[in-house]
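Structure first, commentary second.
Yeah, one chain of the complex is gone here, protein chain that is, but the others are all in their spots.
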Amino acid sequence: MIISVASGKGGTGKTTVATALALSVGYCQFMDYDVEAPNSSFFLKPYIKHTQKVTIKQPYFLTETGEDFSKCAEFCNYNALAVLKDDVIFFPELCHGCGGCMLVGPDGAVREKDVEVGEVKKGVTSPNIDYYMGDLKPGSMRTVSVQSALDKAIIPRELVIIDCPPGTSCPMVFSVKDCDYCILVTEPTPYGLNDLKLSIDVLEKMGKPFGVVINRDGIGDDEVEKYCIKNGVKILAKIPNDKEIAKYYSIGESLVEYDKNWKQKFENILKEIEKDLVV
Amino acid sequence: MKVAISSSGTTLQSNVDPRFGRCPYYIIYDTETDNFEHAENKSSQAMGGAGIQTGQLIEKYGAKAVITGNVGPNAFRVLSSASIKVYSGVSGKVNDAIKKLKEGKLTETSAPDVGSHFGMGQK
Partner (left out) sequence: MKQMTIISGKGGTGKTTVASNFIKLANDHIAVDCDVDAANLHILLEPKIIKEEEFTGGAIATVTGECINCGKCEEACRFKAISDSETGIKINPIRCEGCGVCVYLCPANALELKPDRQGSSYVSETKFCTLVHARLNPGAENSGLLITRIRNTAEDIANDKDLKLIIIDGAPGIGCPVISSLNGVDATLIVTEPTLSAISDFKKVYEVAKIFDIKVFVCVNKFDLNLENTKEIEDFCKSNNIKLIGKILYDDKVSIYLSQKKFIVDCSESEAAIEIKNMWENIKGYLYGR
């Protein structure tokens, strides 16, 4: 079973919930798909066993052949290639690695090589968690390429918990596309409610079942709760606003470390989700 | 010599547009014959690398210099490779800019103005 933990708004507590769930259940595959800024390792403290480079194929041009590469520049929808009278300039940060220029260009004069866009780190942490983290190379746009590398490592027969990037655009959609269930974490404020509605819109369009965790309950109002009740959205848990919890968070200590009762609560959340999926 | 000026309109009374890659038009002015034409800048709709595309366009028009507001590092690289002089930081009307160029009052830019946007287009 794959559970994605997402949120429209950043900073609501996705990683808090995802890591607490993993530590409570104890036996799972944990994947950090927030490859631009992965933070789960602060809380899970994994022992990294293996780092694998993530690469895409990018072209290089044999300009010494004197061939004309104009068709390549015309083909490229990302403007990653400038073909001038006396020069060919390639911009790797714009290239998606589609291979099109090799197809349309002069035979043999466009070759490809592997270019690193990030890494996937693989490790373990107690009690029995297989940990995977994607890390995008700063300056690269290939978030999806690193996430795709994580996709390959998923073993769906186990419990898989995916810590998603915030928002509702491409990187988030990529992180929930294969999930069986999505936990949406939000805060009880107008910002939280606004962004929760956006996330729900995405999940409904994708046909994904979901439930809500309200974090920092008490800091705002009850509009999020009222919205969920009115729209038949299950509230899986409410984590209270507690400066002590925040202090624990600030030094990378999990909710479960702060209060051992949460272990049971998260185990119950998992049971609820399993029940929902059977129905 | 042909010079390309980023422009918000199609005439010499138009304003110099501050955006090299995403301006709506280019005025291509021949300083010897005082003839000019305008070109629609299709790059303005590009997802990324607008300046890179515009740079190639300017070379194809045979321009040897560019007058504009801001040029990013990717576009600047393309223009330098094509040996096209860059006069950036220019604003006001197109015809005033051309006059200043003819009078030698414009300074050539030696480095790009705006930080690398990883090629996602100029301001």
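Lettered A and B in written order, each chain numbered from 1.
Note that contacts are C-beta pairs under 8 Å (C-beta built on N, C-alpha and C of every residue); 3 or more make two chains touch, one makes a residue touch a chain.
The structure presented is a predicted model; accordingly, all values stated were derived computationally and were not measured.
Considering A:T15, A:Q29, A:T125 or A:S254, the position touching the chain not shown turns out to be A:T15 (whole complex). Among A:I155, A:L198 or A:L277, only A:L198 touches the chain left out of the display. From the options A:I2, A:A73, A:V88 or A:M141, the residue with contact to the unseen chain in the full assembly is A:M141. Screening B:K2, B:R19, B:H38 or B:R77 against the full complex identifies B:R19 as the residue touching the chain left out. Residues of chain A in touch with the missing chain: 8-12, 15, 36-37, 39, 42, 56-57, 75, 77-78, 96-100, 103-104, 136, 138, 141, 143-144, 148, 165-170, 173-174, 177, 187-191, 194-195, 198, 201-202, 205, 216, 219-221, 223, 241, 243, 246-247, 249-252. Within the entire complex, the positions of chain B that touch the omitted partner chain are 18-19, 22, 46-48, 70, 72, 113-118, 120-123.
The definition used in the following text is that only the chains that are shown with their structure count from here on.
Only residues 73, 77-87, 89, 91, 93-94, 139, 141 of chain A touch chain B when the two sit together in their complex.
Chain B contributes residues 43, 46-50, 52-53, 55-56, 59, 74, 77-78, 81-82, 118-119 to its touches with chain A in the complex.
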